[in-house]
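All protein chains but one are shown at their positions in the complex.
Showing chain A:
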Amino acid sequence: MFGTHYRIERKSIALAVTIMIVASIGGLIEIAPLFTIDDTVESDPSMRVYTPLELAGRNIYMREGCYACHSQMVRTLQDEVERYGPYSLAVESKYDHPMLWGSKRTGPDLARLGGKYSDQWHTAHLKNPRDVVPQSIMPRYKWLSESQLQTKHLGDDLRALRAVGVPYTDAMIENASDDAVAQASPDDDTAGLTKRYGDATQIRSFDGDKATVSEMDALVAYLQILGKLSDAAHQPPPPKE
């Protein structure tokens, strides 16, 4: 063994190739099967996709680095299930490019957040968490309600997501900008939006200001949908064969 090495370490290309081969094995064996083994991701035919407004909110969540303090992954441990709700399933983040499971819980897990608080609570909390929770160490996000949401190019975002596997239809892509505005404008015509994304779509002014669609609208719309794209986690697991 050391003899072979004595020869390899005299040839730079042989050394480089050996390093590449030795280093590739682990990743290939662990990652490739995740794409091919069927029960890696549970199936849920009724799983819905993010609306353009929710997607924009998700992008703001990433931009502001909320993931650095909040996880979105309830582990299969009893105390977590009791604290946050049913443990997370793989299917729930099937359309998450990229996933936001997180690795640090400076703040609580948000995987089951949707519906837990009112929109007003979220808006006030995001503007200044210490107005609502005096001890909180979460940052203030004042500028979100002051900045108008950029909706013009959301169709491009949907198209890119379709390219990586999210089932957005042509109609969804075409109407992305309008749908984003409509979801936060309950007085407008929202029939097209509900037709495309389903009756359960939450349509209201999330930040309480009907005049404009702000980044706050988008972020709160996203927070309110967390854990609600799929019901799979709330159902008893199917019996294994």
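The definition used in the following text is that contacts are C-beta pairs under 8 Å (C-beta built on N, C-alpha and C of every residue); 3 or more make two chains touch, one makes a residue touch a chain; residues count from 1.
Keep in mind that, in the parts below, contacts and distances are computed from a predicted model.
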Undisplayed chain, where the name is taken from the UniProt record, one of "Ring-1,2-phenylacetyl-CoA epoxidase subunit PaaD", "GCVT N-terminal domain-containing protein", "ABC3 transporter permease protein domain-containing protein" or "cytochrome-c oxidase": "cytochrome-c oxidase"
Residue in contact with the excluded chain [from A:24, A:118, A:169 or A:235]: A:24
Hidden partner chain, residues of chain A it touches: 2, 5, 9-13, 15-16, 19-20, 22-27, 29-31, 34-35, 37, 39-41, 59, 62-69, 71, 73, 75-77, 79-80, 82-83, 87-108, 129-130, 133, 135-143, 150, 152-153, 156-157, 159-161, 163-166
